[in-house]
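With one protein chain withheld, the remaining protein chains of the complex are depicted in position.
Labels A and B are assigned to the chains in the order they are written; within every chain, residues are numbered from 1.
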Amino acid sequence: MAKKLEMNRRRFVGSAAATGLATVMPGRAAWAQSDMELVHWSWLAASDAEVWGKMIDAFNEAHKGKGLQIKMEVIPEEQYVTKVNAAAATGRAPDFGWGTAGVRAKMAADGVIVPLDDLADKAGLDIADFDAFAIKQARYPKYDNGLFMVPMDLMSLQPEVNTDHLKEAGYDPETFPGDGKTMLEWADKMTKRDGDTVTRSGIMMTGSGVQPTVTWGIVAAQMGFQRASEDLKEAAVNPEAGIAAMQYVLDLFDKWKVSTRDVTDRYKAFGTGQGSIFWTGPWTLNGYVDQGLPFRTYLFPNIGGTQKTYFEMGGMEFYKQQDESRYAATMEAVKWLSDNSFLWTTVGRGASPRKSILNRPDYKTAGHPWEIRGAFVDGMSFATEGEIPVLAGPDFTIYSGGNYLAKTLETVWAGLAKPEDVMAQIKDQWQRGLDAG
Amino acid sequence: MADVGAVLRAQLPGTRLALKDVPVWLFGMFFVVLWAAPFVWMVSTSLKPSSQVMTPVVEWLPREVTLENYRNVMKYPIATWAMNSVIVAGVATALCVLFGAMAGYALARLRFPGRNVIFLLFLASIMIPPEVGVVPLLLAMIKVGWASTYQALILPTIANVLAVYIFRQFFLTFPRELEEAAIVDGAGPFKIFFRIALPLARSPAIAATVIVFTLNWNNFLWPLLITFDENMKTLPVGIAAFAPVVGSHTQLEGYATAMAAVTLLCIPSVVLFLALQRYFIEGITTSGLKG
Partner (left out) sequence: MADAVVVDRAAAAPRHARSLSARGDIEWAGYALVAFFAVPFLIFNVGPVLFGIYVGFTEWGIIGSPQWIGLENYRTALADPWVRVAFVNVMKYALVIVPGVTVLGLLFALFVNQSWPLSAVSRTILFTPNVVSATVIGLIWVWVLDTQFGVLNHYLGLIGIGPIKWLTSVQWSLIGVSIASIWWDMGLAFVLFLAALQNVPRDLYEAADIDGAGRLAKLWHVVLPHIRPTISMVVTLQLISTMRIFSQVYVMTDGGPAGSSSSVIYYIYKTAVQQQRLGFASAVSILLFIAILILTIVQRFVLRETARG
C-alpha cells in the first residue's frame, strides 16, 4: 500500500515538474506532451498555392521535434464548403482552413467555425498589430461580433497589363489611364482583330464565369449600385446603375469590341499573351513571374463615377473540434503563420493586414517587384466592395463563376435575357436572402 | 467481249476485297483514320514544346520532339494516383467478378423462390442514377471515418450488375451432365461451383474482369467526391485537374502538358485492351446477344 502511494506521488511530482518545465521552456507548450499533427485544408489553386505550401513547409521545418506539425490537404474550391460541413457533421472536421471574410456566415451560425477572441488572447496573438479594417471584416456582428478568422492577407482587384502590348501600341508603361474613357481608348489600340472578331483582347474577358461577373460588380459599384443597403435591409439599391453596368460588359464584347466571349481560361489566356488588360488579384503574381510574362499592375481606373474596386480578405478559420484541447495548438500554429507571413504577403498574395509587416522597410523591396505588386497593396485604399455578411452571402459575391449571381448574369452575357429583367430577378432573390438573415 | 463484271468482282489477291469495292473500302478507311485522329493529335501535341502548340498552321508531326511535357506532368504525384487506381480497380474488380460469378451461377442453375425477381431487380437497378445515393454515401463514409480511404473507394463499386449478367448468361447454357456427375459423388452446390463451374467459366470470367476493370478504372464521380487529399486520388480524378475549365492547375499548365497527362492516363487502359481484345469483345457480345 505504501509503495503504491509512493509511486503515485513520485509520478505526480514528476508530471507536475514536466508540465512546469514545459510551460517555462520556449517552443514547447503545456499541451505538447505528445506529438500533435494539425489537419489543415486549403482550396488555393492558382500560383499562390505553391507559396502557401512553402509557408506550411517552413512551419513544419521550424517545429520539427517540437511536437507540432501541420498536414495540409487540398480540396477543390467548389467542394470545399460541402466537404467541411460533411466532415464537421460527423465530428471529424479539419483543425483549420482557408476562409474568405464575409461568406461564412452560415458556418458561424451552424457552429462549424468557432470564434477566436479568447483563443487569440491566450496565445498572445497581437490583435492591435492588425489593421482595424481587417479585424472588422473578420467579425460577424450577428454572432456576438465574434472574430471568426485570423486575417492573413488583403487582396484587391487591379488591372495587370502586358507591357509588351503597351509598348507595341506606343504607350509608356510608366503611366496608365485613371479614367474609363481613356482606358477604353488604350484597350482599343491594343486589341487585335480579324475583321469583326477579336483575336487578341484589349480587355481580358471570358464569355461566362468570374471575369464578367466581377467586372459588372466593380463597375456597378462605381456607378452607385449597392448590392445591399448599409443596414442590410434593402437589396439592389440603385438598380439603374446595375443595369447600366451590365450594358457596359456587353458593350465590351459587342460595341467597342475589345473583348471576346471565346476565352474560357482567363489565367492561361493572359499568360500566353492573348489579352492586354486583365484585372485580377495578387494570387496570380507568382505564376506569371515564373513564366517570365512582361507585365505591370496599375490602379483600377474610375469607370463609373467613383474609383472603387473589389477586395477579398483571406484568413485562417478554425473548425469545431470534438477534442477542444486542439484549439490551443491550432492557434499556436496560426499565430506563427501570421507572425511569419512576410513571405506570403510579398510573394504569395495580397497586402499584409499586420502593421508591423507592412511597415517593414523591406516590405516594398522584397518579394515580387513593387511594380507588379504595389497596386494591389496601395489599391486597398479604395477597395470597398467586399462580401455581404449574411447567411445567403455566397449568392451576393461578385467574385464567383458558379454562384447564383454569376449563373443568372450568364444569361445576359449570352444574349438570352435582357438586363432589366435579370436585374429584377436578382433584386428579388437578394431581397429574400437579406430577409432570411 | 471482256467480262467487266467478272473483273470487278474478282478479289484482290490474298484479300476478300473485290475490285469494285475498292472505292467503298477507301471511303470507309478514310473514316477509320479520322476516328483515330484525335488520339494521334493527342500524342503529337504532347511531344511538342509548349510554344509550338498553338500555331496558326496545324502540324501533325512535331517540328521538334520534346519530353518536357511529360517531365512537367511527373511533377505531380502521377505514380501515386496510378497506384491508387490499380489498387482500387484491381480489388474491386476481383471481388466483383467472384461475387458476380457466384450470384450468376446461383441465379442460373439453382432453384429457389424469388430467383427471377432478384435478377429483375438487379437489372432494374441499372436505370437508377447512382448519383441519387452519392451524397448520403459520402456522409456515411465520413461518419464511420472512412473518408478518403481505400475501403471507401472500393466498397461501393463491388456490386456491378454486369458481372452477374455475364455469368448468368454463360451458366444458362451450361450442360447439366457436368454437374450431375459431381452430385452423384455427393458434392454440395458450393463445391460444385468452385470445383467445376468456375474453372470452366474462364471466358466470361476474363470478359467480366476486363469490362468491370475498365469501368472501375475510369470511374469519375465517386472518387472525385470521396477523396479528400492529393495522395488518395485515382488517376482520372488527378488528371482532371489539367482541364482548363475545371481544373486547378490551369494557370500553370498548358495544353501540351495536359495532352501528356492524358496520354499517360490512356496507356494502362489501352494496353490492357490491346492485350485482351478478344475477351473484351467476346464478353460484351455474349452478354449483348441474348439481351
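Basically, contacts are C-beta pairs under 8 Å (C-beta built on N, C-alpha and C of every residue); 3 or more make two chains touch, one makes a residue touch a chain.
Note that the coordinates shown come from a computational prediction; the quantities given were computed from them, not determined experimentally.
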Among shown chains, those touching the left-out chain: A, B
Residue in contact with the excluded chain [from A:89, A:366 or A:424]: A:89
For chain B, the residues touching the chain missing from this view: 12, 15-17, 21, 25, 28-29, 31-32, 35-39, 41-42, 45, 53-55, 58, 95, 98-100, 102-103, 105-107, 109-113, 115, 118, 122, 125-137, 139-140, 155-156, 158-159, 161, 164, 176, 179-180, 183-184, 186-190, 193, 214, 217-218, 220-221, 225, 235-237, 239-240, 242-246, 255, 258-259, 261-262, 265-266, 269-270, 272-274, 277, 280-281, 284-285, 288-289, 291
Interface residues of chain A (partner: the chain not displayed): 78-79, 81-82, 85-86, 88-89, 106, 110, 112, 197, 199, 207-209, 261-264, 401-402, 407, 410-411, 413-416
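We take it that only the chains that are shown with their structure count from here on.
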Between chain B and chain A, distance of the C-alpha-averaged centres to the nearest whole Å: 41
Chain A partner contacts - residues on chain B that touch it in the complex: 54, 138-139, 142-143, 145, 147, 225, 228-230, 244-245, 248-252, 254
Partner chain B, residues of chain A touching it in the complex: 45-47, 49, 73-77, 79, 83, 86-87, 89-90, 92, 264-265, 267-268, 271-272, 284, 287, 290
